[in-house]
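Right, one structure below, let's go through it.
Removed: one protein chain of the complex. Kept in place: all other protein chains.
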Amino acid sequence: MSELTAHLDVPLDRGAPAAARRAVTAVLGGWGFRNADWLDAAAVVVSELVTNAVRHGGGCVALHLEAHDERVIVSVADGSSVVPRRRDPDGDGGRGIALIEALAESWTVENYRGGKRVLVELAPCPRGSAS
Amino acid sequence: MSELTAHLDVPLDRGAPAAARRAVTAVLGGWGFRNADWLDAAAVVVSELVTNAVRHGGGCVALHLEAHDERVIVSVADGSSVVPRRRDPDGDGGRGIALIEALAESWTVENYRGGKRVLVELAPCPRGSAS
Amino acid sequence: MRIVRLDDGEVTRLMLRGELDLDTGDLFEEQVAAALGDRPEELVVDLHGLTFCDSSGIDVLLAARETAARAGIAFRAHRPRGIVLRSLTVTGVHDLLVGEPGSDRETAGGRA
Partner (left out) sequence: MRIVRLDDGEVTRLMLRGELDLDTGDLFEEQVAAALGDRPEELVVDLHGLTFCDSSGIDVLLAARETAARAGIAFRAHRPRGIVLRSLTVTGVHDLLVGEPGSDRETAGGRA
């Protein structure tokens, strides 16, 4: 594998995070990323990004995946130009970005088609399928 | 939903049909296509297209999905310019295109980036999630 | 996600199976409200069958704990595992929900 990409339009509804998780883990599994714990963490990252797009973003949501050898970047674009910010967690949330920061390598935001996209570089995938 | 697309690079190996099936059914489910029998038939079509690309195609394989309202088109591109042809089934196969013709609406082949892509229009999805 | 409810004397137990997220959080909140409405002494949320929980899942777990506290009903989540355990731990809510290490009585002695 050298460079692989996947793109996916995600309609904004409450089922979107689950649908996106399933699609992404199927794609990453097909690309040879088979470590179960790593795929689980990738699913959390995707879920956070899509949930935030549904809750705080707007317009159409597009998910993008790319793997350059061992480096995997997942990004979710939405139509809002508001930039996510880590906030102090409270009874109403504020743990999404914290979870991304804990499970992934890094995240960043780019302008994208009038809105923005949030990019997350996943942690390197351990080799082997065992957890 | 008006027009939705998904794109997916598929590395050529024996696990590719299964990975593509899982990704496609996750994407279509997320797009609101929830009829179980219809998703099963879509999975067969995807499996045939990817299996043929692995067996007879070459180069990199790219899967594309698009839904225009109720119309869903799945296509698989490979690097070979050889055009698939329905052949008389025998002990070694020849049932892939027959299965596509039986389960889907129509299929067609286009030149694509030096190779070709095989496009299949799926049958209209019955409404409701029951089978 | 599916939820099985077991009423065992003073303890009501909600056993979660599947994935807790934006879509399934409502179901959990309804079941919690119904269970607390029957005023058990303790509400136990068994996470053993839960295979996924993101921050919106954590939010509803914390909200359930709050609601129970306000109603004067003891609350405890227990037996999270895999990615669910990891998500609860890295967000720092594990001990709040499950209790200090060792206090998760039903896992202390045997298999988790």
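Letters A, B and C mark the chains as written, and numbering starts fresh at 1 in each.
Assume a residue touches a chain if its C-beta (ideal position, glycine included) is under 8 Å from a C-beta of that chain, and two chains touch if they have at least 3 such contacts.
Please read these numbers as outputs of a predicted model, since none were measured by experiment.
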Omitted chain's touching partners, listed by label: B
Residue of B:D9, B:E48 or B:D78 in touch with the missing chain, whole complex considered: B:E48
Residue numbers in chain B that touch the chain omitted from display: 14-18, 21, 37, 40-41, 43-44, 47-48, 51, 54-55, 89, 91-93, 95-96, 98-99, 102-103
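Following the convention adopted for this analysis, only the chains that are shown with their structure count from here on.
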Other chains in touch with both chain B and chain C: A
Most distant chain from chain C by Cα centroid: B
Whole-Å gap between the CA centroids of chain A and chain C: 26
Multi-partner residues of chain C (at least 2 other chains): none
Residue numbers of chain A (touch at least two other chains): 15-16, 18
